[in-house]
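To keep things clear, I will list the structure first and then write my remarks on it.
All protein chains of the complex are present and in place, except for one that has been dropped.
For chain A:
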Amino acid sequence: MANYSTNEFKGGLKVMLDGDPCSIIENELVKPGKGQAFNRVKLRNLMTGRVGERTFKSGDSLEGADVMELEMEYLYNDSEMWYFMKTDGSFEQYAVEKKALGDTEKWLKEQAPYTVTLWNDNAIQVSPPNFIELEVVETDPGLKGDTAQGGSKPATLSSGAVVRVPLFINEGEVLKIDTRSGEYVSRA
């Protein structure tokens, strides 16, 4: 991979730091009146998800990280690995470990599109689509006539996630959920 100097650090650039691939979030030049300039860089470690700051001397460089984000659809799991397939027509499949799956496990639905982050062709992160439609598999019976008023109750969805839904929702209904906030949006 190419090396990138501090001048080229910008949001979204993927670099190697301490052996882990990282994504640059922010890069700010700091310079005392006269003298050495530094770059204060905020990065996200793509293996741990943690965000941290590091300082570099201006002109220092880091090795680029071979990181790609690809759209893939979820296929199935054998409870050890979770399998995803590229949507570019190649039918190429990737096995993902539970660790890389993280919180996305509770938003899995077969054939839905996910963003899979690959580092050296290994899946290290899976992000769900912002909105996903899932079926209610368990909730208290819906309250008739209560279609507008407030109040909510927990509902378990087919993916295993539990979300707060309005009182009028029944088992078997398909709901649109915002995966970023984990909140009910509407009936699908």
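Remarks
Keep in mind that, in the parts below, contacts are C-beta pairs under 8 Å (C-beta built on N, C-alpha and C of every residue); 3 or more make two chains touch, one makes a residue touch a chain; residues count from 1.
The definition used in the following text is that contacts and distances are computed from a predicted model.
Comparing "Bifunctional protein PyrR", "Carbohydrate ABC transporter permease", "Lactate utilization protein" or "EF-P lysine aminoacylase GenX" against the UniProt entry of the hidden chain yields the protein name "EF-P lysine aminoacylase GenX". Summary of contacts with the chain left out: across A:Pro32, A:Gly89, A:Gly150 or A:Gly172, the touching residue is A:Pro32. Of the residues in chain A, those that touch the hidden partner chain are 7, 18, 27-38, 40, 52-60.
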